[in-house]
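Right, one structure below, let's go through it.
Of the protein chains in this complex, one is absent; all others appear in place.
Moving on to chain A:
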Amino acid sequence: MASTQQCLASLARLSLASTPTRAALVPTIPKFLVPSAAAVGASQQVRYATHNSNKGGPKKAAKKKKQYKFFKSWDLSAQQQFSLCDAMRYLRAVEVGQPPLSVKYEVHVKLRTRKGGPVVRDRVRLPTPVKTDTVIAVICPDGSPIQEEAKKLGAVLAGEEAVFEAIKSGNFTFNKLLCHTESEGALRKANVGKILGPRGLMPSGKTKTVTNNLEATFRDMIGMDEYRERNGVVRMAVGQLGFTPKQLAENIKTFMAKIKSDINKIDDSTPKMVEEVVLSTTHGPGLSLNAEFAPTDDKIKPEDLESVM
């Protein structure tokens, strides 16, 4: 039947064409005679499709930029790497004279990983906590025992209307927001995602901030630090400027162990591995670590890096 359709199509085109040779064909062939006419008059027909030089071949698309499936990994063979104490010595020199509470050590863990797919995202309790200023608010039904429990646990704000009002007015003091499962509907109706989302405060099951066990979540929140992989790198603050090398080493070790267990939990279809660990401070350069601890300069002892900043 395909041939009939092709013929009809070509006839339709012929009827539209204005050149006299083609127009002459039209009245001589009645519609009901088309198949046989096609068989007879095949040699006379102009077949436009045959003029396509690329017939049957693959379609030529515009040249596309190559899309890489993995994040780029760099050759680290020429990269200078530092032991923890050496890196700390440089960073403490950069940060000299800065108020020590406002300066943090950060770790950047570069992963060899696919673009897209599941990412490393979790919370970790560091041996020496970095943040000591967690302020929590809880969204829970007004006048319920849950509200009382939240207040008792140390929430600055608990309830529904009060919390939503504070969020909408924009002047709130909390930097962590929890939502009880019973108030989830109210949270959705309150339409505060636009304000909370960009600040990373929107409660959700993914970040374990929608809960029905406030006590356990509070315990996790205070002294727990969140981290997540963005563009193949996990970044987190692991210490304050005043930390000793030992404290910082413990924190980094704990953090790395947690990341490795997270990587193992993610299924094999998205393989991940740690490529590089970089230590930096708020104002300092990023120094690649070589997993050693001791300073290379034998005149310097780790205790020297414990002085008041």
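Here is the rule we go by: a residue touches a chain if its C-beta (ideal position, glycine included) is under 8 Å from a C-beta of that chain, and two chains touch if they have at least 3 such contacts; residues count from 1.
As a convention for this text, contacts and distances are computed from a predicted model.
Chosen from "CI-B8 domain-containing protein", "small monomeric GTPase", "6-phosphofructo-2-kinase" or "UBC core domain-containing protein", the protein name that UniProt gives for the omitted chain reads "CI-B8 domain-containing protein". Which of A:G97, A:P145 or A:P198 touches the hidden chain is settled by the complete complex: it is A:G97.
On the side of chain A, touch with the chain left out of the figure occurs at residues 72, 74-75, 78-80, 89-90, 92-94, 96-100, 102, 242, 285-287, 300, 303-305, 307-309.
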